[in-house]
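One protein chain omitted, others in place.
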Amino acid sequence: MTTTTTLNPEYNRETDEFYLNMGPQHPSTHGVLRLELKMDGEVINEATPHIGYLHRSMEKMMENRTYMQIIPLTDRLDYIASMSNNLAYVMAVEKLMGVVVPERAQYIRIILVELQRIASHLLGVGTFAQDLGAFGTPLLYCFREREKIIDIYEEVCGNRLTYSYFRFGGVARDVPDTFSDMVQKYITYILPKINDLERLLTNNVIFLNRTKGVGVISPEQALTYAISGPNIRGSGIKWDIRKAEPYSLYERFDFDVPIEKNGDCWDRYKVRIEEMRQSVRIVEQAIKQLPGGEINALKPMAMRYPKPEKGSVYFRTEAPRGDLGFYIVSDGTDKPYRVKVRAPSFSNLAILPELMKGLKIADVVAICGSLDIVMGEIDR
Amino acid sequence: MVLHDYGYVGIFFLAGVALALAALVTAWILRPNKPNPVKLSPYECGEIVKGSGWLQFNVRFYLIALIFVVFDIEALFLVPWVYAFKYMGIVGYVEMMIFIAILFVGLAYAWRKGALEWH
Amino acid sequence: MALINKVPIVLEKVPGGDFLLTQIDAVLNWAKLSSIWPMSFGLACCAIEMMATGAARYDIDRFGAGVFRASPRQCDLMIVAGTVCTKMAPCIERLYEQMPDPKYVIAMGNCAISGGIFQYDTYSVVKGVDQIVPVDVHVAGCPPRPENLLHGIIQLQNKIRKGTIKDEPITIR
Partner (left out) sequence: MNQLQLDELKKFFNNISHGEQSNSYIVPAKDLFAFTQYLRDTVDLTFDYLKSITAVDYNENVEVVYELYSLKLNISITLKVALSPGDLKCDSVSSIWAAADWYEREVYDMFGVQFNGHPNMKRILLEDGWVGYPLRKNYQNKDMVKKPV
């Protein structure tokens, strides 16, 4: 397909279309995503994403493992927010088995999941700013704050990135007694740091020129492409699963759902910053009301080898990247018959070709960063 | 032996060339040389290259490059003039203003001709 | 081969040449090992730990390896951080080939070493990156802690320190 330039009648020449692979190994595709770009000079005519470079056949593996052996697999789906994956999977199986989780365990879960949301958004905002040319400074600030959250996780469940801390019926072990003042110290530490990050980035002229008005997603587009999380709230749709279908104890905490109106990259970034503040509010209230009591409803044997009766369940939660759902079909044995993971980044990425037409190649980087996708849960 | 002023410039020039050559030669001596077809194939993020780079581009890229070169050289000439500004009277000043005016006419022409439009 | 590899042949004839040879080796190896430039090439969860190693707290720059270059042309070290899938395998091979010599590979994480947690019931995972590229250092862990990766880089530096220009190992291709 050739396009003619409108520069000057005398210079009217056809120009050829240029194929470019923003391939699997690229600093700003946030993992192994390949974007095949058909370009006229610098302007993109068509962008087709190719995924599957990290397809680890997880759903096939899950059919041959007991329910508990699947928990470490769910850590590696969205490896930036593995606590939220654990929560979604474990609550799905609990709903299937009809287990009521004790209060203390639910509070611990909510505190850890909201801290995970802060850590995930920190990494998302940090890499987004890094891709737009703010090389180093915001990323290192965000990683410094994130390392402090990881210290809390190491204290609680011993691992930095893949926790497998939740069990059916509660949590694996009780939190150490230094837990509450570590979290308390972190809350007072993080709020001014989020303001610093916002002061550094939000009204920065270069940041504005690169993100304002770029990659606008209209509400209808957002709904028909089923995008979720900060991306849909950036387009003005006030929808958060923690408010729409409150699971666990979310109706006890008051927090509001930040939305922005015109759905460009800048607004998605601002929604993420605001969501961090809301998560801090939730953790603040949860840590004050953290009750005593036992941390697991099931006896150890029942916890490790659950045998839910025949049936199927679809359960979804609000992961940092959006609507993370688990569809589990059980046939009464100790292994699930089928587990389907509804990954938010999968449909968040599907909207990419629609946004790319007519933009320049630099905008590809901005949009890909603002959608905050993770290849682990796209390719499963 | 009194070296004329230009002698010093000559030595300075030779030293520059010698340094550059030294870097190149040591690299040429030290680096292993194991070419193979895949290594010589163009790098495209790990994929096989599709289509080719040798194709007709939009002419605006070339025009912008040319205009940049012209005004870059202008800046080059401005630098020594700025340093010597104190020792030159009004003559130096007027001379440079004429030079800038000529280039300004060039810019106006390019702008009028539409070489700066991007779409 | 590079010109430097012909120097030992001359040096052997000269008395005390071996001493000089070891000094040349020391200088060359020191230059190589104190600026290993890794390629930013994260596949899965280990990539996040690699970024954490590059960040402020664990600071890979102390070992001269903090400059994560995007293109293989400017890298000496390929850190395979994550699960190698069958669709990605040809790309990894091509990237390894396109790196200039001398080049090294660190297999970071159990998935890159031997398929790790994705060993059984998987149809699309390559069980270990050493089936594709020659691996110099294996860094175990799932994901390995940043200290493990730093330890891996130190081991790689020790390996480079023992290199010599006398009989350049011919990499069988």
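Note that the chains are named A, B and C in the order they appear, and that numbering of residues resets to 1 at the start of each chain.
Definition applied: contacts are C-beta pairs under 8 Å (C-beta built on N, C-alpha and C of every residue); 3 or more make two chains touch, one makes a residue touch a chain.
Bear in mind that the values here come from a model prediction, so they are computed numbers and not experimental data.
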Shown chains touched by the chain that is not drawn here: A, C
Chain not shown: contacting residue from A:Glu275, A:Asp323, A:Asp363 or A:Glu377: A:Asp323
Interface with the unshown chain - residue positions in subunit C: 86-87, 119-124
Missing-chain contacts mapped onto subunit A: 51-52, 55, 57, 59-61, 64-65, 221, 223-226, 237, 239, 244-245, 311-312, 314, 316, 323, 325, 327, 329, 337-338, 340, 342, 346-347, 350-351, 354, 379-380
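Just so we're on the same page, only the chains that are shown with their structure count from here on.
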Between B-C and A-C, the pair joined by more C-beta contacts: A-C
Rounded Å distance between subunit A and subunit B, as computed from the means of their C-alpha atoms: 46
Distance from the mean Cα position of subunit C to that of subunit A, given in whole angstrom: 32
Distance from the mean Cα position of subunit C to that of subunit B, given in whole angstrom: 37
Shared-contact residues (touching 2 or more other chains) in subunit B: 45-47
Touching two or more other chains - residue numbers and ranges from subunit A: 23-26
Contact footprint of subunit A on subunit C as seen in their complex: 39-45, 47-49, 51-52, 55-57, 68, 70, 82-83, 85, 87-88, 91, 95, 117-118, 120-125, 142-143, 145
Contacting residues of subunit B [partner subunit A, same complex]: 44-47, 49-51, 53, 55-61, 113-114, 117, 119
Complex interface listing, subunit C residues touching subunit B: 1-4, 28, 71-73, 91-92, 94-95, 97-98, 100-102, 168, 171, 173
